[in-house]
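Contents: one structure, followed by commentary.
With one protein chain removed, the remaining protein chains of the complex are shown where they sit.
Right after this comes subunit A.
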Amino acid sequence: MAGFLIKRFLQAIFVVLCVTLLVAYAIRLTGDPALMLSQGAGSVTEADLARIRTGLGLDRPFYVQYLDFLLGLFTLDFGRSFLGGTPVRELIGRALPATLALAFASLLVSIVISIPLGIASATKRGRWPDQIIRVLSLIGLSFPNFWLAIMLVLVFSITLQWLPPSGMEGWQSFLMPALTMGIILTATNVRLVRTAMLETLQQQYVTVARAKGLSETIVLYKHALRNCAIPLITYLGIQFGGLLGGIVVVERVFNWPGLGTLAFQAVADRDYPVLQGVIVVLSLLIVVVNLIVDIAYGLVDPRIRTE
């Protein structure tokens, strides 16, 4: 186990290094933050721009700026935002919990909907509940999440005025963003649960459980579902990465104070330190989640634990 963890830790460092290098380089191709900051300022001279660049530390060679950023990471110092000088750590410290909360709420929505539907679809295979669920899942896969977000806002915030259209205040504000993200995930998860369940239900131990006279609920949810868990957990782990990507758009529509909104604005503002910081945190998050998934296998399946 220790060897495994060390290996994964080294992998994580390598991934973060590659990602940050790529991002640090790429964002510098988007243009000059000094121009950005002085936009509209009367007559900006080259000397003014040079002055601002020096102030931001942009007059140093790229590798110096990058090494400086890496060294900062060891002390959890991500630098300061170009726009106003707020420490990036402070901005991320506020945005990360918001994003995580939304991500978990979305996963929860997806699990709560997809497991019963997937099981129903499998047990009623080929009959009308299965057909309906499969069509719904196809629809769920087909429409873009920003469109769903806008429709939800139109109905629940503007027409019915039940839910706040944006921001994060109280549990009501979680409903629409989590549902938007959750439904997209649900569409794939229902199919996954269905396939895994169909396979499991044909196993002999299911027949045995039924023969013992156990109730159908216990057979399905305790015996069969647990054995479907492995592909499901793997997939949820992979989904988490995609989820964090998709969250950028949904956060923007709902003005969610999370990492996505922060990153989006940082790109527009050419705010290098903020974007670099957000990317480091996001990539670490994905690495960590994958690690947790690997460990979780062992918890669900004792056979993997002993291997």
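Quick note on the criterion: a contact is a pair of C-beta atoms (placed from the backbone, for glycine too) under 8 Å apart; a residue touches a chain by one contact, two chains touch by 3 or more; residues count from 1.
Definition applied: contacts and distances are computed from a predicted model.
Novice: Looking at what's absent rather than what's present, what does UniProt name the missing chain, "Peptide ABC transporter substrate-binding protein", "Sarcosine oxidase subunit gamma", "nitrile hydratase" or "NADH-quinone oxidoreductase subunit I"?
Specialist: UniProt protein name of the non-displayed chain: "Peptide ABC transporter substrate-binding protein".
Novice: With respect to the chain omitted from the figure, which of A:123, A:166 or A:188 is a touching residue?
Specialist: Residue touching the absent chain, from the options given: A:166.
Novice: In the whole complex, not just what's shown, which of A:7, A:51 or A:222 touches the removed chain?
Specialist: Only one of A:7, A:51 or A:222 touches the chain omitted from view, namely A:51.
Novice: Consider the whole complex, including the chain that is not shown, and state which of A:121, A:186 or A:261 touches that chain.
Specialist: Final answer for the missing-chain contact: A:261.
Novice: Check each of A:24, A:103, A:153 or A:184 against the chain that is not shown and name the one that touches it.
Specialist: Checking each option in A:24, A:103, A:153 or A:184, the one touching the absent chain turns out to be A:153.
Novice: What does the interface between subunit A and the hidden chain look like in terms of residue numbers?
Specialist: 30-32, 35-45, 48, 51-52, 55, 81, 83-86, 90-91, 94-95, 150, 153-154, 157-158, 161-167, 170, 172, 217, 252-255, 257, 261-262, 264-265, 268, 270
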